[in-house]
Structure formats: C-alpha cells, structure tokens
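For reference, the structure discussed in these notes is given below.
The complex appears here minus one protein chain, its other protein chains still in place.
Take a look at chain A:
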C-alpha cells in the first residue's frame, strides 16, 4: 500500500513534467542552482571561520564545536516547525486522497505514510545546510577521511529523522490530550492553535537556554593565551538533542571515527525512540481523525452550530473595500497561511535578535574585527530584504493563481479586476510593511546611529517592501498558474524563480546603496529611489490590465 501511495506521487511528478517539459526542467535546474548558491554561501562562510580557527589554533576546538551546535540547532528548528505544519495537515486534514484511504481497510497506512513523507520532505535543510557544513569541514581539515565525513553525514540525516518523528509524535500527543479535555469535541483550528503555542514555547525554552551562554565572555579574542575549553559549550547544549549529531560531526573533524560512530548510534537511538513513540501514538489516529471530521458534520447539519453568526465587518462600502476585507478575512482565517506567516516571522525575528546579539558582542571587540555599525546595518538591510522576498513569494505571488476555483465570483461580477489587484496590493503592502517596520525598529534600537541614518534606513526599507510586494503581485498576475492551488508549488514555478533572482539582485543593490549613503554618497540613493518608484508605477499600470484578459474559468 505504501508503495502504491509513493508511486502515485511519483507519477504525479512525472505528469507535471509532461506539459512544457523544457521550461519546467529548466526551472528545476535553476532552483537547484539557487539552492547550490545558498549552500555555497554557507560553505564559504564556514570555510572562512575554519580558516580563522586554523590561524588561531587555541580557538579551533571550541569554536568549531560551537558552530556545529548552532547549525544543527538551526536545522532542528527548521525541520521541527515545517514537520509540525505539514505533518498535522497530512495526518488530520481530510484531503480527498486521505478520505479514500481512511475509508479503505488500509486506513492505518496514513500515519506511516505521513511519517515517511515528512522525513523525505524535511531533507532539504540537510542538502542546503548540512552538506555544506560537512564539505567545509572536509576541505578545511584535509586529514579527515571520507568515512568520517560519511558517519557525520549519517548522523545529521538521523537527526532529521528524529526531529520529524518528534514533531509528529508531539502532534499526535497534543491531539490526544486535547481530545481528552474537550471530551471528544475537537476542532482542527484549535488543534493548530495548540500546536503553534507548543512550538513557540519550545522555541522560547531552547532560546533561553542557549542565550545563557555568552559568546563574548567565552571567546575573549584579545585575551586568549591558552586553548579555549569546550566544557561550557557541551554543558550548555547537552540538553538539546542536536548535541548528539553535533558531537558526531565534531569528532569526525579530528578523524575520531569510532567516537563519531558512538554519537551516531546515540542519534540513531533517539531517532528510533521518536519514530517508535509516533508509531505507538498512531494507534489513536483513526479515532482522532474521525473526531476532527465530526466538526464539519455538526456544522453542516441543520441547526444552530454557532452561538452567533460571524458578520462581515463591512468597514468599507465600496467593491474595492469589500475585496480588501475579503483578503483580510480569507488570509487571517486560513490556518496554513497563518502558520507559515508565523514561521517566517519567527525566523525573521530570530535573525533580527541574532544580528543584534552579534552586533552588540562584535562591536565590543573594537577595531579588531573591523565591524562598524554601518556595515551591520547594511547586513541587516540585506537580510531583511531576503525575508520580505520570502514573505512575498509565499503569500502575494501565488494569490491570483490560488483564486482559480473561486475566480467565478469575481470574474462574473461587474468588478473591474484592476480593483482586485489594488485590493491585494493594499493588503499585502500594509501587512509586510508592518512586519518589516517592526523588524527594522528592533534592529535599529540596539545600534546607535544618528537619527538621519535611521530615517534613511526606514525609508529605504519601506520603499523596498513596496517594490518587492508590487513585483511579486505583478508577476503573479501576469503569469498565473492554474495547474494547482498549492501555494508552495506555485512559488517554485519559473516566474517564482524569476522573482527570486530579481529580488535578490534588488536587495543587494539596495544594501549597496545604503552602504554608500551611510558613507556620504547620496547619488546612488536617489537613483535607487527613482528607479523603484518608476518600476512600481509601471507595474501598477500594466499588471492589472493583464489581469482583465485572463480566462480564469478555463481552469475550473
């Protein structure tokens, strides 16, 4: 049965490539190239760190262990949260595929299938982050044998399996506890809320733990006269499961394959435990799945299933206002959107916090590290633009394509579809500007800059957010894709890729402009502002016109 399910998905992928094969293959290739670029960036960054440690041999041991601990913890966060989201939907959301399987005698295959699929789809951080870490290690410490690297790689893979299993086991356990306290009256939305609270809580606990460790106090670069010990790092990270594969990688760095293998076995052990726990908990799956479906039947049966009907707020009386409010309601009430938004927001604020932490610590080293507030600000700007582009790509870009089944409502009404574009533009620009502004404010609150510098930073950030949002929406309107309404798949189409490249270039350009500006050169700033402004106006003019020519209904 599992084979049937997997071959079904493989066939779906094959079918996807039947039409416009060349374009789709080229898109996949370019995406791989992009991921390889990100991986290469991580590889180069780590090689620099390793090179630095090789020059300062007193630091090597402690600093590399710290790097592995942090990278594996980061991989753990990524896999844990994405597995929580995708696992919950795979397990409990009654998709059409799921219903057929749950109605069959092989209903118990759903948890196993969800587990394997979650592990498979969680492998990307291994390829983008894990492999570059191993490669940087191998090239920086050439004496390491390939077998050691292989063991370390396996440890990371098993760690991914552990985290995916842990996430799914947590979902099942939370659902069971919720079912117990709610006496069987459980709702999917509330379950998702509980899972989100659980994630934020676990993030907070681990964050509290690692910030107890002061990087500056530990790596007193100026004062190092003897080898820096690893005791405190081990003590700090040992309660976190990422410590086991980190040790395996660290040991392999010294060619201690036997020790590395022991930590690999320890990782395999916890992976078995998390997988085993999930499989034990999956005995509850059928009951919980059925209970979660009941909410729909209760609501659809005649009678008063809600205390008070929710009313459309109707703050605006015009068609444009109505469409804007529709955007707000639909986006705010779509759990998956909210969760992804939360995920990106958490990552964004994590990096903001980390940036400020690094800035605060690094600046105290004075000239030795050659880091200035201006330089940090530019780095922060570039990172912020990267996150805004991620938000736009996931939410704004696919928003026209995802209207495919509901397009009849708007397209058969007297509404000019230009208004639809305007409403979406308003919604996404305002939302992303709020997130971006809060992030920028936190960033700036730590670094002491003159007020003029802060104003420039804010102004540039808002302008870039407006530009990126308009670009994402315009590309989505000009190249709608009605083959699927899955936002994640839509984001990985050729126009999505185009958006990524343009936004990366734009972000880098903006960062450079900010750097020049902070160093007294105003002309690039005005060129950047004028270009952005003209581009936004042009896109606002052309994209909505294209929308009016789309035959949405061909797709129904």
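Assume contacts are C-beta pairs under 8 Å (C-beta built on N, C-alpha and C of every residue); 3 or more make two chains touch, one makes a residue touch a chain; residues count from 1.
Here is the rule we go by: contacts and distances are computed from a predicted model.
Only one chain is not pictured, and the protein name UniProt records for it, out of "ABC transporter domain-containing protein", "Tetratricopeptide repeat protein", "L-lysine 6-oxidase" or "NADH-quinone oxidoreductase subunit I", is "ABC transporter domain-containing protein". Checked against the hidden chain, the listed residues A:11, A:104 or A:413 yield one contact partner: A:413. Only one of A:14, A:283, A:405 or A:545 touches the absent chain when the whole complex is considered: A:405.
Per the touch definition above, the residue from A:185, A:333 or A:545 contacting the chain not shown is A:333. Although one chain is not displayed, chain A still touches it through residues 295-296, 299-300, 302-306, 308-312, 314, 317-319, 321-323, 325-326, 329-330, 333-334, 405-416, 549, 551-554, 556.
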